[in-house]
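Note that one protein chain is taken out, while the other chains of the complex remain in position.
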Amino acid sequence: MRGLSSLIASELKITLRDRMGLFFTLIFPLIFILIFGFLMGGFGGADSAALGTALLSERDIGSLQEALKDAGAIEVVPFATEEELSDALSKRKVDFGLLWDGEELRFLYDPARVEGNYAFQQLARGISAEFNLLRQGAVPPIGIREIDAGGIETKGWFNLVVPGIIAFSILSAGLFAVSGHITAMKERRILDRLIVTPMRPVSLLVAVAAVRLAIVYFSTLITLGVSILIFGLAFRVDWAGYFLFVGSATIGTMGLGTIIALLVRRPASASNLANVLAMIMLFLSGIYFPIEVMPPFLRALSQGLPLTHMADAMRYVTGVTEMEPVRFWAITLSLLGIGIVLFPILSRYVVRPSRS
Amino acid sequence: MKGILLLSRAHIAISLRERVTLFWFLVFPILLLSILALIFGNTGGEGNVRFDIALVNEDSGDGFSGMIERAFGEMATPAEGGGEGIFSLAIPRSGQDRGAFLEEEMERLSRGGLAAILVIPAGFNDDLIGALTGEERPAVDLYLNRNDPGSRMAGGIIDQVIAGVNREILIRSGRLDPEGEVETKAGWIGDGEERPGYIDFLLPGIVLMGFFTAGLFGVPGTILYSRDVKILRRYWVSPLTVPRYVAGFAIGHIGLCTLQFGAVYTIGRYAFGARLDFARVDVALVLLLSVATFMAFGFLIASIARTPNGGMAIANILNMPMMFLSGLFFPITGLPLFLLALVYVNPVSYLIDSLRAGLGVGTAVMPGSLRLAVPLGWIALSIAVAGMRLRWDVER
Partner (left out) sequence: MDRTVLKAEGLVKDYRDVRAVAGISFAVERATVFTLLGPNGAGKTTTLEILEGIRSPDAGTITLFGRTLRRVDRAAKQRMGVLLQEGNFEPYLKVKEVVRLFASFFAHPREVGEILAAVGLEEKGNALVRGLSGGQKQRLAVGVALINDPELVLLDEPTTGLDPQARRNIWSIVGRLKSEGKTVILTTHYMEEAEALADSVCIMDHGSIIAEGSPRELAERFGEETVIEFQSEDAPADAIERLRAFSDEAKLDGEMIRLETSDLPRTMEGLFAWAREAGIPLGQLVVRQPNLEDVFLALTGRRLRE
């Protein structure tokens, strides 16, 4: 037991001194949040869109303005000419544009606004449909009452994203613990020296896992804290579930990292592979864009990714969405199981002599 | 001269033979291109979106409520030529208690398992007939999860379907003349009348990203490794000088980036239908400037880092912010001041801007005067710092 605790202590010291690694585990997720949060704010329907208008004809203008008013969260910005409107659109001063010359209704989009245009086009369809009805004096017979049934009070879309980012940071930490850290130790022959001592390799793995867990808990709490303080987000954390899940997820992703390390021998390649897989999973896991808009096979793929389920579970324990408890336990225990099952295999990997 | 050419050939040969380098150089950009093109290329297009929704008709009889049901039913069936329907529609089974069904589905909605629920309330048909004669109109209840982008999208589509039903009813009842409707068109800013696809927006970004990772990771990785392992020292005890080595390295690097561009362009054009014309002088110059800027940047990193691992770490830290705070993949909007400042300092922002403008995809956003100055400034800075600090041989 004494050997194990001194291993843990030395592993802790190494990790704390490795400023680069520390940076990646702690600061990186925060950078991610900042950048992506600001950039992707518009996806899936902006909270409000700025529509630039160039109304070059007086015909039916009353109906048009009525339709614009009914269109919901739109801020109308008038321009005198089409050139001014195009210019404002390309400079991102407005999100999309509307031209009316008395005969034809023309909506103008910036092809670069990939993630927003879908929503803008929906708004445009709504406006033109409403306009057509109003100018003929017709009133749509069926109304729609929108009711928010989300179930939990949250502070907007970003509130949903942050738990997903936390899940992602756990994934990275776990993957890199093995494919980066341990594989690097292997290459530097540190493990070889350890093997010839009476200390069992399992003890080293336990030490690495213990330190990694501590770091992950710390970093996820910091991330939560920052989101609350800087972005004013709201969470209702189930602390017991939180600690249990974060722990299982870390161990489980370490197990996944083992698979990578077994496939690829050099630490440079292993951490590169882990990097790529993590990035792909990030895109496909529904953290930033809804899964529903992906092609069918990507949607199916998404369901098979651990990160997708980790993000869902994370949203559940931070009180942002609901989930069936059964599903939560299934996810948590599977992750724990993966980690535990792969541990002995990892030991054997550690014990295998390194090639020169 | 021969030495320089052989060095560049060697550089290319090594990079292509080493599996890891090959992956980052070729496989990764193509992979990223494919994923992003698949996800965004057809956003909302036919057969590509699918929402799970529930429909509960609490009214009795057919009539208008039946019309609505049928409209949604149509959207749930696959379009012609295969693919799925836009909706996966859940409705109460025959004989099932509608109230109980609704409760179940509300539970699912709050858990994120459902995108939207549409409820046609009891007495709807009667109320609608009344609306056509001037009474207050009925409404259907649309339950959404406001914070979920997917739910909001589904809501938007449902709005459209209802709008279509509305239109149908008005036409049939003679209140709307379809001939008298105004035409609605969609237009795009930027060159050309044809709508540029997302792939045309994405491809230049991927091309530049490829050059970027080659410079940021490839250059310091190779130089620092070769130095530390004393591959370089074998050169320095021969008449080969540092400037010639760098020349050979640079030419090889340009060659590699050219290969990379060829691969990415081929996939973008023939697999995803990009319609860009790269065969223009100004475009070629921007590409060359980009390769040069990122290569110089790589030398800068090599001169700051002390070990190959340190170099990779620096590259990793700079990688994400520089790529995303530049408009490479997503346009820059709504950023707070301090992030915006980074965008303006970032040479990538100007290069992607110039490239897209030269290719006719969208219009230039960054100030014209800086578009050349910032990348050139970074090149000058990198050369200066690397010239002073870069160690070409190890100490003892």
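As written, the chain order gives the labels A and B, with residue 1 at the start of each chain.
Note that a residue touches a chain if its C-beta (ideal position, glycine included) is under 8 Å from a C-beta of that chain, and two chains touch if they have at least 3 such contacts.
Everything quoted here is computed from the prediction, not taken from an experiment.
For the chain that is not shown, the touched chains among those present are B, taking the whole complex. If you put the hidden chain back, the residue from B:Val237, B:Ala279, B:Leu337 or B:Met388 that touches it is B:Val237. Take chain B: the residues that touch the chain left off the picture are 2-3, 6-7, 10, 13-14, 17-18, 226, 229-231, 233-241, 393, 395-396.
Everything below uses one rule, namely that only the chains that are shown with their structure count from here on.
The mean-CA centres of chain A and chain B are about 15 angstrom from one another, to the nearest whole unit.
For chain B in complex with chain A, the residues that touch the partner chain are 19-20, 23-24, 28, 31, 35-36, 38-40, 42-44, 47-51, 64, 68, 83-84, 106, 109-112, 115, 117, 128, 131-132, 137-160, 162-163, 165-167, 169-170, 175-177, 180-190, 195-196, 198, 200-201, 309-310, 312-313, 316-317, 320-321, 324-325, 330-336, 339, 356, 361-363, 365.
Every residue of chain A that touches chain B in the complex is listed here, in rising order: 20, 23-24, 31-32, 34-36, 38-45, 60, 86, 89-92, 99, 103-115, 117-119, 121-122, 124-126, 128-133, 135-152, 154, 156-157, 159-160, 266, 268-269, 272, 275-276, 280, 283-284, 289-296, 298-299, 312, 315, 321-324.
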